[in-house]
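I'd like to ask you about the structure that follows.
All protein chains of the complex are present and in place, except for one that has been dropped.
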Amino acid sequence: MSEFMIRRLLQSAIVILAMSAIVFFGVNVVGDPVDMLINPEADQADIEATIRALGLDRPIGEQYLFFLKGIWVGDFGKSFIFGQPALQLILQRMPATMELAFAALFLSIVIGIPLGLFAGLRPESNVSKGIMAGSIMGFSLPTFWVGLMMIIIFAVELGWLPSTGRGDTATFLGMTSSLFTLDGLSHVCLPAFNLALLKISLVVRLTRAGTREAVHQDYIKFARAKGLSSRRIVGVHLLKNILIPVVTVIGLEFGSLIAFSVVTETIFAWPGMGKLLIESILVLDRPVIVAYLMIIVALFVLINLVVDIVYSLLDPRVRLKDQGA
Amino acid sequence: MSVAEDTLEKTSSQRDGSAVPTLVVENLKTHFFTRAGAVKAVDDVSFSVKAGEILGLAGESGSGKSITGFSVLGLIDPPGRIVSGAIRFNGEDLVTASPERLQDLRGNRIAMIFQDPMMTLNPVLRVDTQMIEAIQAHRKMDRKAARQRAYDALEMVGIPSPGERLNAYPHQLSGGMRQRVAIAIAFLNEPDLIIADEPTTALDVTIQAQILHEAQALCRRTGTAMIWITHDLAVVAGLADRIAVMYAGRIVETGQTDEVIDHPLHPYSVGLLGSVPSANKRGDRLNQIPGMTPSLIGLPSGCAFKARCPRADDHCDATPEVIEEMPGREIRCHHPHRQEAGA
Partner (left out) sequence: MTVEITQQSADADAGLAITQEETAAAIETPFRRFVSEFLESRLALGALFTLGAIILAAIFAPFITPQDPYDLAQVDILDGRLPPGSEAFTEYTMWLGSDGAGRDLYSAILYGLRISLAVGITSGIIAIAIGMSVGLSAAYIGGRFETFVMRIVDLQLSFPAALVALMLVALLGKGIDKIILALVVAQWAYYARTVRGSALVERSKEYVEAAASLGLSHARIMFRHILPNCLAPLIVVGTIQTAHAIALEATLSFLGVGLPQTEPSLGVLIANGFEYMLSGKYWISVFPGIALLITIVSINLVGDQLRDVLNPRLKR
């Protein structure tokens, strides 16, 4: 077990190192580092000073080590626009993004699983066919386009829900979130649903496939032969079996929720780190871009690591293989 | 009060009234309506079982024996459907019964044991959960009492240290142990009828013998009627009181176990018995029924066995009717092995 953990941790470290190299050389070799790392509005003396301060006159290998050292202590440089350390800026925006991602995760489970169950239990009914058609649409429609449609319908035409911003926030158990106020909740509705759409489609498919497989299993027929109510058969016997793989996949997809929040946040003016990234790209605020990229890579690596480890704890076969190795 | 004692009392009263069979199946037809055509899985099947009696339902895979069992339980899923016939359970017709009534009877008055013990218990639920829910689905009983009853049932089927097993997940038990749990679940509500669908096929031979013995003893003791579905005549030979042999959705021969085993009348039963290795045939060539089980879609008219039957002739193009050779001995054949039977 511990050997597996160490190997996995090492792999993760290598991935992060490799990504740091890609990001570094992307910024420093493909583009002109002076352009990219120095505020374009600085004067000549400033530029000279900053070049020296940033070590841009040194050999490229040395610069990379310097960059790595910066990452290690969490120093990505200061934002040109805000004048704050880039990392701090991103961390400030992170709660809003997490809140949106969690809300979307919640929606994808509470909407996706019942719909998938229904479609799996009654595959021939028209409602199920509608659900599956909807999930195909959910996969193929671009998120931003659905977001626009949602704004037109629910915010502009019907005027039911607000389409921009995060609304009021409140602090509960030390966490500040708009999920704790009614106004905040009304603001989170549209963006969360927009972000969740792809995942809902995914969960519907997974649940439906799991259900269709499970209903033909003997243990379901045996449960029926015991005279259990269909509510208990579906709610306990079936659901408990299909939930494990579905939850695993949803966990793995959390990273992509955060990544895709870039689009949703921009459309709904949600003040999270995704919106910050787009704004930074538009104004060429390189330190923030670099910091965001490294954070999102680290996040992905971390999620994969956690899911791998949890899975190896849950699935006896994975454990066995590791002991054999 | 333990389950065993509980059921013993009932037994005597039921034995007295055993003149009325627990289950009577009359002209049952269960068909599956697939795109390729109607599959006549069960086609005009009639039989009955009395309290405390074990009926062996034998046939090759695909002969419709399992579907017959599922029909009795009302567990036929689309595209399958009971087309006609009657299933009378203690006098009540199950074909016309409401789904609620059937659900109420299932696991309560009629229980079923499945073939593969590895698959029948839900892998993610503990044994006690799966036993207690079976009790609570049919009677108001608090969890503690229900657990005690589950404990007694496990003890009754010969499971050592039932307390530990109750807390176990199915994958922590061996195959034989799991099948005992399934049998214990079947007996939990003291049913009048148990349908056992090849419950020992997936088990080791030694465990098979133990389970057969225990199931038989339990039936005798509790007066439960049992239908034991199998493809292996050797298994039912020592177990069942009567045997019904199925072929291509029809029962081709019924009779007392000894008579059917010693003097089979239908050519198919003869072939089936010839392919069973046994001590007194050692050194002889094992017989084999030529050909394959026919596809049940678009079965030609007449006797379904005629293509494989050594005795078939033009008469066999007409569907043979059920002939009562002697009381309790029925066959569907134009050319039964009467000479051998008489010899």
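Quick notes on this structure:
By letter and in written order, the chains are A and B; residue numbering begins at 1 in each of them.
By our rule, a residue touches a chain if its C-beta (ideal position, glycine included) is under 8 Å from a C-beta of that chain, and two chains touch if they have at least 3 such contacts.
No experiment lies behind these values; they were computed from the predicted model shown.
The chain not shown here makes contact, within the complete complex, with A. Of A:S20, A:S128, A:T143 or A:S177, it is A:T143 that touches the chain left out of the display.
Of the listed positions A:I152, A:L182, A:I244 or A:V306, the one in contact with the omitted chain in the full complex is A:I152.
Considering A:F193, A:W270 or A:F300, the position touching the chain not shown turns out to be A:F300 (whole complex). Touch with the hidden chain on the side of subunit A covers residues 15, 18, 23, 26-27, 30-31, 136-137, 139-145, 148-149, 151-152, 155-156, 163, 256, 259-260, 262-263, 266, 277-278, 281-282, 284, 289, 292-293, 296-297, 300, 304.
Assume only the chains that are shown with their structure count from here on.
Chain centres here are Cα averages; for subunit A and subunit B they lie 54 Å apart. Of all the residues in subunit A, the ones that touch subunit B in their complex are 217-219, 221-229, 232, 236-237, 240-241, 244. Contact residues of subunit B toward subunit A in the complex are 73, 75, 103-108, 111-112, 114-116, 119-125, 133-134, 137-138, 182, 185.
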